[in-house]
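Note that one protein chain of the assembly has been removed; the remaining protein chains are unaltered in position.
All chains are identified by letter, namely A, B and C, in their written order; residue positions are counted from 1 within each chain.
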Amino acid sequence: MSKIQRIGVLTGGGDCPGLNAVLRGLVKTAAYDHDIQVVGFLDGFAGVLKDRTMRLDGDTVSGILQRGGTILGSSNRDNPFRVPVQVEGERKFEDRSEEAMRIFDRYGLQLLVVVGGDGSLSIALELARKGMPVIGIPKTIDNDLAATDVSFGFDTALTTATEALDKLHTTAQSHHRIMVLEVMGRYAGWIALEAGVAGGGDVILVPEIPFRIESVVGAIKERTFRGRTFTLIVIAEGAKAEGGEVVVSKVVADSTDSIRLGGVGHWLAAELEQRLEREVRVTVLGHLQRGGTPTAFDRILGTRYGVHAAHCAAEGRKEIMVSLQGTEVTEVPLADAVREPRRVAPDSQIVRAARSVGTRFGDE
Amino acid sequence: MSKIQRIGVLTGGGDCPGLNAVLRGLVKTAAYDHDIQVVGFLDGFAGVLKDRTMRLDGDTVSGILQRGGTILGSSNRDNPFRVPVQVEGERKFEDRSEEAMRIFDRYGLQLLVVVGGDGSLSIALELARKGMPVIGIPKTIDNDLAATDVSFGFDTALTTATEALDKLHTTAQSHHRIMVLEVMGRYAGWIALEAGVAGGGDVILVPEIPFRIESVVGAIKERTFRGRTFTLIVIAEGAKAEGGEVVVSKVVADSTDSIRLGGVGHWLAAELEQRLEREVRVTVLGHLQRGGTPTAFDRILGTRYGVHAAHCAAEGRKEIMVSLQGTEVTEVPLADAVREPRRVAPDSQIVRAARSVGTRFGDE
Amino acid sequence: MSKIQRIGVLTGGGDCPGLNAVLRGLVKTAAYDHDIQVVGFLDGFAGVLKDRTMRLDGDTVSGILQRGGTILGSSNRDNPFRVPVQVEGERKFEDRSEEAMRIFDRYGLQLLVVVGGDGSLSIALELARKGMPVIGIPKTIDNDLAATDVSFGFDTALTTATEALDKLHTTAQSHHRIMVLEVMGRYAGWIALEAGVAGGGDVILVPEIPFRIESVVGAIKERTFRGRTFTLIVIAEGAKAEGGEVVVSKVVADSTDSIRLGGVGHWLAAELEQRLEREVRVTVLGHLQRGGTPTAFDRILGTRYGVHAAHCAAEGRKEIMVSLQGTEVTEVPLADAVREPRRVAPDSQIVRAARSVGTRFGDE
Partner (left out) sequence: MSKIQRIGVLTGGGDCPGLNAVLRGLVKTAAYDHDIQVVGFLDGFAGVLKDRTMRLDGDTVSGILQRGGTILGSSNRDNPFRVPVQVEGERKFEDRSEEAMRIFDRYGLQLLVVVGGDGSLSIALELARKGMPVIGIPKTIDNDLAATDVSFGFDTALTTATEALDKLHTTAQSHHRIMVLEVMGRYAGWIALEAGVAGGGDVILVPEIPFRIESVVGAIKERTFRGRTFTLIVIAEGAKAEGGEVVVSKVVADSTDSIRLGGVGHWLAAELEQRLEREVRVTVLGHLQRGGTPTAFDRILGTRYGVHAAHCAAEGRKEIMVSLQGTEVTEVPLADAVREPRRVAPDSQIVRAARSVGTRFGDE
């Protein structure tokens, strides 16, 4: 193996606090410790396809540690293996991965570091199989990648959701209200679960534990019976009611048009209002959970991921993903990384702990 | 006038950070400076009707300054002049104000301090006209009472909304998104306006300035043309589109039932998605704005209101509302307090300042 | 008067959250509303003397609203009328204001906007008297300029100090401690006073109300007697003990050298430890109070100041300072601005309110 002298990096998929910490760690270590140049592709794989790049060095990444977002920009969709095109008025998909390979070569890159979630890492693996050396850095706000103990961004999202619960708590208590907080988590309920435990949520609803609306109603009634006049419910956007109850998120805006309006939080609130004849208030955090200054934890983890990836790059490693195991950052095969998602196990220690302090999951 | 020895207090209407600061200021001053006993009615006027009270003294109000909510509880609805009753299966309203007067007398109270907004202060005025001595303390998260320069709670709500915008800002920028933040303000747009100025909102939509959806679309397109790939929109829940466009917030959940789902923020997002063919994300802060630890400003103002009301009470004043005028807390006639709401003037200095830094109001 | 086409701006003196909001408001309004170019001098008056500038336009000031500090940099010392020089081994001062005038002319500037406190505004006034058209924007973390109701930066400093008190509160209470929080305020005690009221400080010590150490000891003993096992003391760095007690802030580091170590907070703690035979803990916030993201209030006020100064500049106004009066931003003569500081009046309404809720000022 010849000495590594020039690598590329991109950030792909949804936003995640700590991306800039990763970039800073990677670029500083590459430059200072290993004299490696770094080229950043703009807006994820879109930058590779459209040849849009920026040079990254110690100065470029100075002062970005605290900032949310990513200085490289990102994009959720662009996949070199499936580029949408119009062919005779029809929308089709084209494989342009060869073009990506050429651009990668044109810059004289010896490695591509992909910071991304499930989707971006799968593309990275496909590129690897075509011969592009790649290293992955796991990024998921939902903390649902099995190949790492924790991923950066989750702690910030959890903090935002917990602070929201804290605010709802005082006002729910004073005004005897039922409050619903809808948080992220389409397939994995970690944010809802952990924010619920941290914020003292009375009911936590996650995708992994199907709930019955009657059980939620029962939990509220039981609280009322014990003199608790308020109830805080945390619901993951992907939570599902048992037994075929349809979670509706479509609406007829006028007599002819159908548009998206509200989500499972609003649906739950409406259901509870009908059944309990009490007002229910909804807060939908949405992208608030993806934004803002990363927490100390996420900045440290992001920095360590970036530093470690730079060392691995310098050693000529490839087809790996950096990963936190216990308190050390190490590596796993990239192929392992995208295999199975990490989901909330209904009988896990933390779920049982939540039940022990009185939290309900709507499955009782 | 005989010496004031015993007064009552209640907190009415929606939650508002700083209520506990008011109670602490009132009770400590009454007790320490004037040797006045204070009886707190629970859950607003409901406590008066149902005779539910708690004794308040220096110890009771110790350590509550920082807490959101109100230790007395509140209620949005209970009006002694309009108590809902079932008469022969029909819902009617009864005037039970005489009962309220009796309970007030039974406790030997010489004054009732009502901490509340428009609604609660109107009831207070009616009770005053029946002979109950009352003092009002203004409480409105929307900052829409004309008889005071500022009211407590607004600064906290503004801070929560601004922090939300900050979080959306970094992620919108990195991911080139259109983000909609829906904030409180059914009739007055102060939270949307000031949070929009503080958080650099690109478009601010308030009830006082009817907007055209085409104008919002135009503002986004113009930004794109100038190379800004993201747009932050702050919309007050009561903002209205011009020219009869119906803001829909109802939905057919299944073929038979109609339930509330989403609000103007979701509606706007859906409209923009259709017209721009871009994804639009929505955050609905909801009761987050009413909760949580009050800001320093709100604790100071709340404390000063409470202290001043206690002094006024000791002097035998009545039918007044305490009020901030410039930097001093003073009083205005209670009747003035509930006359006209303070709304955003479309040509006010702050709206013009927002336009000067490039913010659009959807009316251009 | 010919049309204003090009102006300069500098930020002088100590740091103050909101400076970037001012610059953004000024530059955007100058550019968009009045087609005025803006030249920024770097590091306060040092930039004028050393001819170091940067061009400011809409893009330069984009995205800086939320950031602490100032993109122009600042400096506490550089005064064109008193530049230190070495003359035959001796340190002397030279008047280089003519040079400043020449540089101002060389850039073709028609006005200089000075964002600064007492010191910088005094220099601005001197330059005005030499014929340079200037407009001042008040900046003081201490809120001690009499010519404006409030100045930006204070609310952020107050918030930082109040959050510190909140943190000390819980731990003081659980551990029965005496805690001293030293905050900024060399001549004016606004931060200590308002943070003390907002955070429930038991004792507040400010420069304007000389304290006796025995009175502080007495207040703590009285609290103990009433069963309060902890005491929170907020002390402004410029607070002074009555009657010639020397506040020592020097130390003998070893037998030969004398260096600065600790301040009035540490001194007070040491005195109290001796007299009460209890441990006392000190926190010195220092420059924490000058840093960080400005609050919503400070961003709005800073923006409005900047916008207003740009309008005034376009109208050819000079020798004025922008100023908040009630809820409107207006102007006052620059000469008035630097006349008298705004200090805490011992019998002001807010001091009396603090006493009413039980706070002691060490003068009882």
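In the analysis below, contacts are C-beta pairs under 8 Å (C-beta built on N, C-alpha and C of every residue); 3 or more make two chains touch, one makes a residue touch a chain.
All of these numbers come straight from a predicted model, not from anything done at the bench.
Note that the undisplayed chain, when the full complex is considered, contacts A, C. Between the chain not shown and the residues C:R24, C:R223, C:H266 or C:R342, the one that touches is C:H266.
Which of C:A164, C:I213, C:A296 or C:A354 touches the hidden chain is settled by the complete complex: it is C:A164.
Among A:H176, A:H287, A:R304 or A:R360, the one in contact with the hidden chain is A:R304. Take subunit A: the residues that touch the chain left off the picture are 24-25, 28-29, 32-33, 58, 63, 65-66, 149, 155, 158-159, 161-162, 166, 169, 173, 194-195, 197-200, 293, 295-297, 299-300, 303-304, 307-308, 310-311, 326-329, 349-350, 353, 356-358.
One chain is missing from the display, and on subunit C it is touched by residues 14-15, 19, 43, 67-70, 73-76, 160, 163-164, 166-177, 179, 246, 248-254, 259-262, 266-267, 269-271, 273-274, 281-288, 290-292.
In this text, only the chains that are shown with their structure count from here on.
Path length between subunit A and subunit C in the chain contact graph, taken as the least number of steps between touching chains: 2. Here the CA centre of subunit A is 41 Å from the CA centre of subunit C.
Computed from the mean C-alpha positions, the centre of subunit A lies at a distance of 34 Å from the centre of subunit B.
Note: centroid distance subunit B to subunit C, computed from Cα atoms, is 32 Å. Annotation for subunit A: no residues touch 2 or more other chains.
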